[in-house]
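Take a look at the following structure, please.
Note that one protein chain of the assembly has been removed; the remaining protein chains are unaltered in position.
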Amino acid sequence: MTELDVRTLQRRLAAFADARDWGQYHTPKNLASALSVEAAELLEIFQWLTPEQSARVMADPETAPRVADEVADVLAYLLQFCEALGIDALAALAAKIERNESRFPVPGSTGDEDRHSSE
Amino acid sequence: MTELDVRTLQRRLAAFADARDWGQYHTPKNLASALSVEAAELLEIFQWLTPEQSARVMADPETAPRVADEVADVLAYLLQFCEALGIDALAALAAKIERNESRFPVPGSTGDEDRHSSE
Amino acid sequence: MTELDVRTLQRRLAAFADARDWGQYHTPKNLASALSVEAAELLEIFQWLTPEQSARVMADPETAPRVADEVADVLAYLLQFCEALGIDALAALAAKIERNESRFPVPGSTGDEDRHSSE
Partner (left out) sequence: MTELDVRTLQRRLAAFADARDWGQYHTPKNLASALSVEAAELLEIFQWLTPEQSARVMADPETAPRVADEVADVLAYLLQFCEALGIDALAALAAKIERNESRFPVPGSTGDEDRHSSE
């Protein structure tokens, strides 16, 4: 269970790449490409589905592990990217949530309701 | 500091979207699209850089916050996607690392050296 | 009207980049990144829309030119990528259509109906 925190996983990924001498490939530019490619592989699973079908993918025993696997790949490259550049992903997200809480006040307080934004 | 774990951030993102009634937009399909779009926005920062320039982006006071911001966006959509489908991203990554440790043995033990794989 | 064929546009794009000395940035790797980034910008317009809303985007005077503009960007980078590597995009597509006509026979002839494939 101590394995399941972000920093531990980030360190295991770094050790994994180091042991295989993959550091040479892991420039921030290449890792950003790989992250984008893995995110597209996740999207590929959903591209022809209706919104309703997309909500049921985990009920399909063939699709569910593919989805989890692509999630793992996206997170792996995101953490390796952050490791390469010394970025604390969780701190960046916490800061972003705080900014968004002021940028997008809860509707009712403003009247600008029901309009989704890109956050 | 208790804010900075994945599960807490995931819950804050869910509360944030609920308060704004954004759940209607947050189908797994749409969240996978948004994740992919944000990953591409991160890549955009690097697209014309040399590998060497890409390693120095955090030294540039204009670029560094943009990179952290896109990292936050990618992580935000990844966690919202996982929330929508009940996926434990950290467990998925831990399982993947274990599988990869058998799939890509450390070179020297096998002789299949210096070949990067898509992991 | 002679402007509107692929080869002429490809040549104009090459002349445009040459005159600005952008050839140094236009490695196939960078152009493939840029193509992927522009395709994601096109997707961004659609990410929160329902299938029905997505079919009506050209009726919206604000959205229509954005869509056409992103289409132009995707095509521009695709043609510059092909120029850099000496690929004839139209011939590649014609060959692909021919292969797909044998790989995916019209249903009725086979009974394998109504299953969309990734082509």
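Going by the order they are written in, the chains are A, B and C; count residues from 1 in each one.
Here is the rule we use: a residue touches a chain if its C-beta (ideal position, glycine included) is under 8 Å from a C-beta of that chain, and two chains touch if they have at least 3 such contacts.
Predicted, not measured: the structure shown is a model, and the values here were computed from it.
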| item | value |
| --- | --- |
| Touched by the hidden chain, restricted to displayed chains | A, B, C |
| Residue ranges of chain B at the interface with the undisplayed chain | 33, 36, 40, 44, 48, 50-51, 116, 118 |
| Sites on chain A contacted by the missing partner chain, in the whole complex | 25, 30, 33-34, 36-37, 39-41, 43-44, 46-48 |
| Touch residues of chain C, complete complex, unshown partner | 3-6, 9, 12-13, 16, 19-22, 25, 27-30, 32-36, 38-40, 42-43, 45-46, 49, 51, 54-55, 57-58, 67-69, 71-76, 78-79, 81-82, 84-87, 89-97, 100-101, 104, 106-107, 113-114, 116, 118-119 |
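Methods note: only the chains that are shown with their structure count from here on.
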| item | value |
| --- | --- |
| Residue-number overlap at the chain B/chain C interface, same or different (half cut) | same |
| Geometric centre distance via CA averages, chain C-chain B, whole Å | 26 |
| Contacts with 2+ other chains: residues of chain C | 33, 36, 40, 44, 48 |
